Structure formats: structure tokens, C-alpha cells
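Could you have a look at this structure, given as C-alpha cells, before my questions?
A single protein chain has been removed from this complex, and every other one stays in its place.
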Amino acid sequence: MRTTIILKTASNYLLPVLLVFSVFILLRGHYLPGGGFVGGLIAAIAFILHAFANGLPNTKELLVIHPGFLIPVGLSISFLSGLAPVLFTDMPFMTGLWSHDPVAILGYVGSALFFDIGVYLVVVGVTLTIIFTISESA
Amino acid sequence: MEVLLALMIGILYATGIYMMLRRSLVKLIIGIILLGNGANLLIFFLGRITKGAPPIIPGDAKVFSEAFADPVPQALILTAIVISFGLQSFAIVLVKRAHTVVRTDDLDEMNATDEDS
Partner (left out) sequence: MTQQIILYPLYLQIAISVILMFAWFKISFQKVFSVIGSFISVGLAGWLFYEVWVNGTLTVQAGNWEAPFGITFVADTLAVTLVLLTAIAGLAVSIFSAGSVLRDRLRFGYFPIFHFLLLGLNGAFLTGDIFNLYVWFEIIIISSFVLITIGGEKAQLEGAVKYFTLNILASMIFLTAIAVLYGLTGSLNMADLAGKVAAIENRGLVEITGILFLIGFGIKAGVFPLYFWLPASYHTPPFAVSAIFGGLLTKVGVYALLRVFTLIFSGDAFLNKILIIIAILTLISGGIGALVQNNMRKVFSYLIICHIGYMIAGLGMLTEIAIAGAIFYLIHDIVVKTNLFMLSGVVYRIKGTNSMRQLGDIYAKWPKISLLLFIPLFSLVGIPPLSGFWPKINLIKAGFAQGSYITVAAIIFASFITLVIIAKLWAEVFWKKGEELPFRKHFGYFDKMTTFKRWQFVFPVALLSIVSLYIGFGAEHIQELSARIAAELMNTEGYINTVLNTAK
């Protein structure tokens, strides 16, 4: 596959920037528009851009694990964060549990944050699996 | 504004269903996408179009102080978008698989399921 040198060079720098931006969006979703789904999509786009510029095998090497593995990991994080109030405080499923004191940078940390992290991982996993499957069989 | 949106939704539904009625599989996917967008826009529209602040309580307050947009339709649309994202990507993969196996794009030629066996 032939790609321009500009895209190839830019994608190497864009990948870390986009990943940091996706984490920023994930954490911003705490109080403002943003969150796990959008953040996950941005992270997936970072890898897809890399795959466009450098070819799929290189991106897979970069990822180390198969993105499909992120789906059960993310699902279990989200599920356990929803289950936490049931297990610890006898409140209904997905009741928000919040820390008493704010943590540096993040602000108040709660079970919602872990739910969002789970969503983030699932979205990255699902999107990359779909795109990789489609482009591999093309 | 309302009239414009209502017309838009009508056009999206009509074109979506028209595309789904075509025999080509690719047009079927386009139809599904158009129909999904129409449905999302309809939820947005029926949640009433208000000129208000986004439904986010500022950090130094406990309740809304001014008029705000209804957050429920937005949450519904977000959910519906996520779901249709999944369905559409599945549709694309399915159509691709079906095309490589059946070697046709024409729904009328997909009649192996009607054979008398």
C-alpha cells in the first residue's frame, strides 16, 4: 500500500497525541461533555490512522495484544464497578459510590469513573476488532 | 425551524425505506443508516426544541438556575447511536460475507432458503 510520506510521518506523532487526548476526554466526561465512548472512539481512530499510514501488521505489532482481548477486560471492569454498591453497601445496582476527598487532577473519584474506563476499553476493543476484520478480508 | 426539521425527518424516513426496498444489498445498508438517522432526529425533535443552556449543572451550583434543554432525548439518542453503530458495522460485515459466499448483490437471487428440501 502506498501512502504519502507526510501522512506516515505525521501519524507517528499523532498517535501519542491522540491517545493522550482520548484519556483527557475520558476524564473530562466526569463533569463535562466527554466520556468513555467518545474517548474510546478517539483512541481507536489513533490506531486506525496508524494502520492506514504504516500498514496493518505494524499496528498489530504495536498493540502487542489482540484488541479483542480488551472487550472482556472492559466488560468486567464496568460490570464490577456496577456491582460494587451491591456488594459493599447493599444499594441497588450501579448506585454511584464517591470518594470523600478529591484526588489530585481527577477530582472526586467514584464508581462511575471505573464504569467509564470499562466502556473506554470495550469501545477501543470492539472498534479495532471490526476495522481489522474488515480490512484484513478486503 | 420545526417545519424544517419535520420535513427533514420525513425525507430521511422516506429515502431510508425506499433504499431498503431496493434489491441491492449495499442500498439496503444505506437505507438502514438513513432510517437510523431519521429515528434519532425524531427523538431529538419530539423532545421539544428549546433554546436553553446545556443540561449541565455548573460546578458552583446545586440546581439549574436558567432554562435548560431536556437531557433525556439526548441520552436516548446517544444510546441509539451506539446501538446503530454496532448494527451497521455488523451489517457491512454480513453483506461482505454474503457477497463473497453467494457471489451476488441481488436479493432476488438469494433464494436458497426457499428451496424445497
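The chains carry the letters A and B, assigned in the order they are written, with residues numbered from 1 in each.
One rule holds for everything that comes next: contacts are C-beta pairs under 8 Å (C-beta built on N, C-alpha and C of every residue); 3 or more make two chains touch, one makes a residue touch a chain.
Computed from a predicted structure; not experimentally measured.
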Of the chains on display, those the missing one touches are A, B
Given B:53, B:69 or B:110, the residue that touches the chain left out of view is B:110
Missing-chain contacts on chain B, rising order, are 20, 25, 28, 32, 35-36, 39, 42-43, 45-48, 72-73, 76, 79-80, 83, 86-87, 90-91, 94-95, 97-98, 101-102, 107, 110-114, 116-117
Residue positions on chain A contacting the omitted chain are 68, 71-72, 75-76, 79, 83, 85-86, 90-96
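One rule holds for everything that comes next: only the chains that are shown with their structure count from here on.
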Taking each chain's mean CA coordinate, chain A and chain B are separated, in whole Å, by 24
Chain B contacts chain A in the complex at 54, 56, 59, 78, 82, 86, 89, 92-93, 96, 100
Per the touch rule above, chain A residues touching chain B in the complex are 31-33, 37, 126, 130, 133-134, 137
